[in-house]
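Mind looking over this structure? Questions follow.
Each chain you see keeps its place in the complex, though not every chain is here.
Chains here go by letter, A and B, matching the order in which they are written, and residues are numbered from 1 within each.
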Amino acid sequence: MPIVTIKMIEGRTDEQKRNLVEQVTTAVSETVNAPKENVSIIIEEMKKEHYATGGVRASDK
Amino acid sequence: MPIVTIKMIEGRTDEQKRNLVEQVTTAVSETVNAPKENVSIIIEEMKKEHYATGGVRASDK
């Protein structure tokens, strides 16, 4: 706790994800005053076919 | 915003999903008075092995 869930379109590299969880953990830890080891992060990737804004999927734009 | 997440068993066609996000966006937009372009939709599919009611998975019924 805190538990952070990050939903995004698939396609980022392994290196980007490694940096993502490192930087977000630092940002959360410093601003809400929680030890880094208490911060959990879950990455949930979506296909373009499964994300829409304005009624149109990313895969259809 | 609004952000809509739809969880369902996998197996729908691409055409069904296209219609799903289109119709749900319209329904949300009209009833809560939000511009369509502000409505985001995420589809999350599940395997039958990962969904249960009454203690029994869909794959075991």
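Methods note: a residue touches a chain if its C-beta (ideal position, glycine included) is under 8 Å from a C-beta of that chain, and two chains touch if they have at least 3 such contacts.
Computed from a predicted model, the values in this text were never measured in an experiment.
In this structure file the full complex is assembled from 6 copies of one chain, 2 of which are shown.
As a convention for this text, only the chains that are shown with their structure count from here on.
A straight line joining the Cα centres of chain A and chain B is 20 Å long.
Chain A contributes residues 7, 46, 49-57, 60 to its touches with chain B in the complex. Residues of chain B that touch chain A in their complex: 14, 17-18, 21-22, 25-26, 36-37, 39-45.
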